[in-house]
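Report on one structure; see the data block that follows.
As you look at this complex, bear in mind that one protein chain is not there, while each of the others sits in place.
So that you can tell them apart, the chains are marked A, B and C in the order they are listed, and the count of residues begins at 1 in each.
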Amino acid sequence: MVRIGHSLREAPSMPTKNDSLKRLSAQLDAFAAERDWDQFHNPKNLAMALAGEVGELIEHFQWLTPDEAANLPPATRDAVGLEAADVLLFLLRLCDKLDIDLAAAAHAKLELNAKKYPVSKSRGRATKYNRL
Amino acid sequence: MVRIGHSLREAPSMPTKNDSLKRLSAQLDAFAAERDWDQFHNPKNLAMALAGEVGELIEHFQWLTPDEAANLPPATRDAVGLEAADVLLFLLRLCDKLDIDLAAAAHAKLELNAKKYPVSKSRGRATKYNRL
Amino acid sequence: MVRIGHSLREAPSMPTKNDSLKRLSAQLDAFAAERDWDQFHNPKNLAMALAGEVGELIEHFQWLTPDEAANLPPATRDAVGLEAADVLLFLLRLCDKLDIDLAAAAHAKLELNAKKYPVSKSRGRATKYNRL
Partner (left out) sequence: MVRIGHSLREAPSMPTKNDSLKRLSAQLDAFAAERDWDQFHNPKNLAMALAGEVGELIEHFQWLTPDEAANLPPATRDAVGLEAADVLLFLLRLCDKLDIDLAAAAHAKLELNAKKYPVSKSRGRATKYNRL
């Protein structure tokens, strides 16, 4: 059994200073503190900012065919990279404010997904787990 | 000057196997390969899946006051953690398919933000950079 | 019983030319035809465009307190009005392409909601229907 509650709070043993997510979180924290932005960075606001950034990211793809989207010109790809960065930064910030260890949550989710989508049932099918 | 194009493609020198983002990317890759899901995981589809997951995350906060959102009961917090995980997993998968190094992009974006939001102008203000 | 399948396809008897949704749909159709944009306006693309516009709308509110959001300065309110318009226009366009009568669907949904949220159980509570 995956003990979610537990696994979301305790990160796997991993050297902190070499981990990109932990470094980014610390940098974001300093960035906001310097600007006195903690007053704006409550979870409700950050969830909205996250949605706004995902909206900006998706706009790059909306009129492209799947083939075009898989073969972006370099300038578009770089622009998408910066939007993806914004998504990650607000997601990290949201998790920090909620005391969620994002990497640990992602590992827990992968374990859950492995159970929800057993290879035998989900191979080659995009069906949602509750309809498998 | 931040050389975006360069910085998005080359990760800072960092031990790969200890980095949570790199480990998650590799695990996602194996997960999708085992299930023959690469056929669904093109960038256009992944951008949509990302938006869908952010929608699920935001729903947890929509009727809460800012105070309530900052003090979630543990069960809600764990549920938000798993939604945040889904956002990260699809974001990583999207970046992989576009050959974007998400951690490098995030570092580049933080450098850009430091220029766009100088402390002297942005202290205590949520104003967007182009109106500072 | 609400016969959804039926009600989504058949609009209530209502004079077409005076209905704002029907007029807007017809105008959108002409607008896209003149510009040869039907090639871009498939349902998958339109769903993405809709998400993008909602992202733009939500950005206006993300750093505001609930009180500030309820008392927008006129310029912001007008900007929000135009974003809301974009949401409606893409939503209508999506529904047209899927042969969905949006007004009929909305009426059907209101009837469903009345059953899912009986006054006696939902009064003063934002709890989702499946937890009432």
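Note that in this section a residue touches a chain if its C-beta (ideal position, glycine included) is under 8 Å from a C-beta of that chain, and two chains touch if they have at least 3 such contacts.
As the structure is a computational prediction, the values presented were derived from the model and not from experiment.
*Asks:* In the intact complex, which of the depicted chains does the undisplayed chain touch?
*Replies:* A, B, C
*Asks:* Footprint of the hidden chain on chain A, which residues?
*Replies:* 44, 47-48, 51, 63, 65-66, 126
*Asks:* So that we can see where the missing chain sits, which residues of chain B does it touch?
*Replies:* Touching the chain left out of view, chain B contributes residues 40, 45, 48-49, 51-56, 58-59, 61-63.
*Asks:* Pick out the residues on chain C that sit against the missing chain.
*Replies:* Missing-chain contacts on chain C: residues 4-5, 8, 14-15, 18-22, 24, 27-28, 31, 34-37, 39-40, 42-45, 47-48, 50-51, 54-55, 57-58, 60-61, 64-66, 69-70, 72, 74, 77-78, 80-82, 84-89, 91, 94-95, 97-100, 102-103, 105-110, 112-114, 117, 119, 122-124, 126.
The working rule: only the chains that are shown with their structure count from here on.
*Asks:* Specify, for the interface formed by the sequence copies chain A and chain C, whether it is same or different in terms of residue numbers shared by both sides, with half as the dividing line.
*Replies:* Answer same: the two copies use largely identical residue numbers here.
*Asks:* Rounded to a multiple of 5, how large is the rotation, in degrees, that superposes the C-alpha trace of chain B on chain C?
*Replies:* It is a rotation of 180 degrees, to the nearest 5.
*Asks:* Between chain A and chain C, what is the gap in Å from one C-alpha centre to the other?
*Replies:* From the centre of chain A to the centre of chain C is 28 Å.
*Asks:* Which residue numbers or ranges of chain A touch two or more of the other chains?
*Replies:* Answer for chain A, listing residues that touch two or more other chains: 40, 45, 48, 51, 54-55, 58, 61.
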